[in-house]
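Just below is one structure, and these are the notes that go with it.
Heads up, one of the protein chains got dropped from this complex, but the rest are sitting where they should.
Let's look at chain A:
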Amino acid sequence: MTSTKPSSVHKSGSAESTPADALHVGSSDPRTLIMNNLRQSGIFVALVVIVALFAFLTDGLSLSPGNITNIVLQYSYILVLAIGMVIVIIGGHIDLSVGSVVALTGAVSAVVVIRQGQPWWLGVLAAVAVGLAVGAWHGFWVAYVGIPAFIVTLAGMLLFRGLTLRVLENVSLSPFPAEYNQIAAGFLNGLIGGDGYDAFTLLIGGIAVAGYVVSCFRTRVARIRYQQPVESFALFVARMVLVGAVVMWFAWQLANARGLPIVLIILAVLVLVYGLLTRRTVFGRQVYAIGGNLPAAMLSGVKVRTVNFWIFVNMGFLSAVAGVIFSSRSNGAQPAAGNMFELDAIAAAFIGGAAVTGGVGTVVGAMVGGLIMAVMSNGMQLMGVEQSMQSVVKGLVLLVAVAFDVYNKRRAGTSR
């Protein structure tokens, strides 16, 4: 390609922009920005509305420090599964087996640690190894034999539930030693003191905010150097302040309860890594390409089989992570563990904007979708809503979310 100097796209003009330019350029029309990101921002708005709704309905109880900690502990494994599931869905597949795989990996870990008395980390390794093997099994049938993932993972759901029962010999195993328990129930607390609150949690929150601001600023500088449109500086600052405030408030609530949950650190690392993996790596791009148009991806030199294989291996890995967290949280392994988890993870991905036909979706969207489900279930539990009604409400929310998405797409289609 010839690389001539790009012509001026906005008022900063020159190709040798300095970081200082990042302070005073950009389009400042928030309406167009919101419209452009309706799909993404819509889901955030929905989350805020639902959080506010349940804060109101429970007289603020749902936002209390103890309850926020609870939500994190209670739904972390669903969010971990949703990360893998959204990638599977972007690739144009589905995975119905994750609940069974959560059970199987947890069971293997329990057998290694509880029945055989091995150290906790050996249990974790065994679970991850089993998860990878299960993923490779699914990947083989989907990618190399060419059987639809719906069928392969439906078979896997039965297969691995059965294996769970065999591994556990039809009984529950518990309890885990304290170290293993720490994974899902432990907190980093009191490391640097604090008066009635945990200073360490606030410090981590502060570091997270600082990291976010620095990375956003660097992105902005780079975009300006490449002459791409950016939001106005005022809007940029407003966004940083808003995100910073939300994160610090969240950290403050945690600090006032039991400190920083270890599982939250695991989750944050996974979100960060997989967010980058999907957006910034060749692998991630190829997943979107396959889901968007399979034959076109094939004719562009994408090794479709290899990519599909690794999509499922990755799902197996994350199922194992979720299996470890869940077994740690429930302090044991039960034959029925993880039942219906796949449906929660699938729902999170779709509420978060993934398309049923593949090629569309984000990790962050799936996290927000998962949080919407989490806040709803938790809020309804606090209000003492019956289990039956909870299920009805969650079903309706999933339906409405996807209907909204379909409607949006149709509108976008006809507006051309």
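FYI, a contact is a pair of C-beta atoms (placed from the backbone, for glycine too) under 8 Å apart; a residue touches a chain by one contact, two chains touch by 3 or more; residues count from 1.
One rule holds for everything that comes next: contacts and distances are computed from a predicted model.
*Asks:* Would you kindly match the missing chain to its UniProt protein name, picking from "Xylose ABC transporter ATP-binding protein", "Assimilatory nitrate reductase (NADH) alpha subunit apoprotein", "Allophanate hydrolase" or "Phosphatidate cytidylyltransferase"?
*Replies:* The chain we cannot see is, by its UniProt record, "Xylose ABC transporter ATP-binding protein".
*Asks:* Return the single residue from A:116, A:174, A:215 or A:300 that touches the missing chain.
*Replies:* Final answer for the missing-chain contact: A:300.
*Asks:* With the full complex in mind, choose from A:121, A:144, A:226 or A:407 the residue touching the hidden chain.
*Replies:* Once the missing chain is taken into account, the touching residue is A:226.
*Asks:* Hey, which of A:288, A:309 or A:341 is the one touching the hidden chain?
*Replies:* Only one of A:288, A:309 or A:341 touches the chain omitted from view, namely A:288.
*Asks:* Which of these touches the unseen chain: A:96, A:110, A:347 or A:360?
*Replies:* Hidden-chain contact among the options goes to A:360.
*Asks:* Could you pull out which residues of chain A are in touch with the chain that's been left out?
*Replies:* 1-4, 6-7, 222-223, 225-229, 279-283, 285-286, 288-289, 292-293, 295-303, 355, 359-360, 416
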